[in-house]
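One structure follows; several queries about it will come next.
For this depiction, one protein chain was excluded, whereas all remaining protein chains were kept in their positions.
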Amino acid sequence: MARGFNIRSIDRRIIFVLIFVAVAIPLIKPMGLPIGVSPPVQSLYDAVDALPPGTIVMLGGDYSPDSMPELQPMTIAFLRHAFKKDLRVVITCLWPASPPLIEAALTPLVEEFGKEYGVDYVNLGYMTGGPVTILGMGNSITGTFPRDYYGTPVGEIPLMDEVSNLSDVALVMEVSAGTPGTREWVQQAVSRFDVRLGSGTTAVGAPNFYPYVSSGQLIGLLGGLKGAAEYETLVGAPADATKGMDAQSIVHALIVFFILFGNVVYFVSKRSAAVADGRSRS
Amino acid sequence: MSWLQEFFTGAPGTTTAVVWGTWVGALLTLCIYSFLYKDNPFYKFAESLFVGIGAAYWLAILYHNTLKPKLFVALFPGDSGEPVLWYRVFPGILAIFMLLRFFPKLSWLSRWALAFIVGMYAAVNLTGFAQADFVEQIYATMTTPLTGGGVLSFILNLSAVVGVVAVLLYFFFSKEHKGAMGVAAKIGILYLMVAFGASFGYTVMGRVSLLIGRMTFLLRDWLHVID
Partner (left out) sequence: MRREIPLAITFLIGVFMLVDFFVPHTAVTTSADELKQWGIIVIAASILLGIGNLVRVHSKKIARRNEGWGYSIITLTVMAVMLWLGLWPGAHLGPNEMIGTVEQGTPFNWMFLFMQVPLQSTMFSLLAFFIASAAYRAFRLRSAEASLLLIAAIIVMLGRVPLGQLLTRNLPEHAQLPWITETIMAYPNMAAFRGILMGAALGVMAMGLRIILGIERSYLGGEK
């Protein structure tokens, strides 16, 4: 490190405090910044919105608590949209932690829209196996998920009488935090069984999936909390994701400032070191 | 006064289980955040809880949602009315073989189970990647519309095609990156840098969102200072 101002001398805990404050203040005093909708979100919303009432759709919930702040709002917004449109929803999970999270999302919505378990929606719970499980659902959903999350045989669930395999599902919304997730659904379900797939992913994963959007393998993509906020805006029910956007904006601005400030300090200290070097040589 | 009451007893209509749960959740959240100051026994305690609960949760749900319906009920349906699938004995044996890894003298049998999974996933991934990530990507690149969308659309679409080819050439190491190949590889690097920059931006967004989620929990569900 160059002489002069030592960039590493700043205690990183100062940065931590600044980040903490930058998140807390906009949450306490919201600014209500406007939320624009990006094309991949709009196309997914339009595809769901065009489905006639009674259509069966699938929600793949493949995440765990660590990505819940980003993905739970997507699950809620999608379920709200589906219930509002009177679509029927079959829920499957390839991640063990998902079923209770999905259940927590369902709880208030089921009450709000007066939906009945087993008729309007069903939670098939967790199945291990990743891509093999998706492939299995292509031929038989009931064979792959013989019982629902609560242990009821699928034969006793009225909704499942109409769902034999993935071709009985008009659209799959995959909310995914990693592997198995969106990539496996594209590879196994879209390519092989012509499933119409939309996806909501963590922000970390989203850039990887743009090739699938461009090729039409994904009908739409929600990327991170902003994607969720956009879907909430379209559904007309701003919730946690929308409320988080002010804080998101301020912290991004702060991090951009950190990067620029860090570089300014770096170049200034490098130059002063070079000048000092020149002096000592002469 | 009403805030203080809500702080200890939760919002109106909240049950004791949720009030206690919120307090436990908040204290555990603070235990984890104490790591930001420095590593300490509170953080380590929370970390130990995390590992223990996580592993046991996985095991339990694995039993209820996967092993019970697929193996145990399939073999012994009892009076559930479901058919006996006797051939599930075979994966049952392979599952036992897998667990024999714990016994050094018999651990070689676990390779049979491993070989089964490896063979299956090799084939499933082979076809999945070949179709979705290779053939369909070539198809999508080759059918990129270059006409009918105006000048801007033409430039952007052409840039995408050029980018795909350049990045592929950059990763092609069988020929030295010199001359035309060198230029193509350089262009490939530029595309990769833009993509990695975009990925970094998205990663920042993701990490910050996680913090917003936890802060919302603390400020709303626990402290009741926001709606």
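For this structure, a couple of remarks:
In this document, chain identifiers A and B correspond to the written order of the chains, with residue numbering beginning at 1 in each.
The criterion applied here is as follows: a contact is a pair of C-beta atoms (placed from the backbone, for glycine too) under 8 Å apart; a residue touches a chain by one contact, two chains touch by 3 or more.
All values reported here derive from a predicted model rather than from experimental measurement.
Although it is not drawn here, the omitted chain touches the following shown chains in the complete assembly: A, B.
Of the listed residues A:28, A:50, A:104 or A:276, the one in contact with the hidden chain in the full complex is A:104. By the touch criterion stated above, the residues of subunit A touching the omitted chain are 7-8, 10, 12, 15-16, 18-20, 23, 33-36, 38-39, 64-69, 97, 99-101, 103-104, 106-107, 110-111, 117-118, 125, 127-130, 132-133, 135-136, 139-140, 143-144, 149-152, 192, 207-208, 210-211, 213-214, 223-224, 226, 245-246, 248-256, 258-259, 261-263, 266-267. Listed by residue number, the positions of subunit B touching the unshown chain are 15-18, 20-22, 24-26, 28-29, 32-33, 35-36, 44-67, 70-71, 87-88, 90-92, 94-96, 98-99, 101-102, 108, 110-127, 129-130, 133-134, 137-138, 140-141, 152, 156-157, 159-168, 170-171, 188-205, 207-208, 210-211, 213-214, 217.
In this section, only the chains that are shown with their structure count from here on.
The geometric centre of subunit A is 11 Å away from that of subunit B, both derived from CA atoms.
Of all residues in subunit B, only 36-37, 57-58, 61-62, 64-66, 68-70, 73-74, 80-82, 120-121, 124-125, 127-129, 131-133, 136-137, 139-140, 160, 195, 198-199, 202-206, 208-216, 219, 225-226 touch subunit A in the complex they form.
By the touch rule above, subunit A contacts subunit B in their complex via residues 13, 16, 19, 23-24, 27-28, 66-70, 96-97, 99, 125-128, 131-132, 135, 145-147, 149, 151, 153, 155, 184, 186-188, 190-192, 202-204, 206-208, 211-212, 214-217, 223-226, 240, 243-244, 247-248, 251-252, 255.
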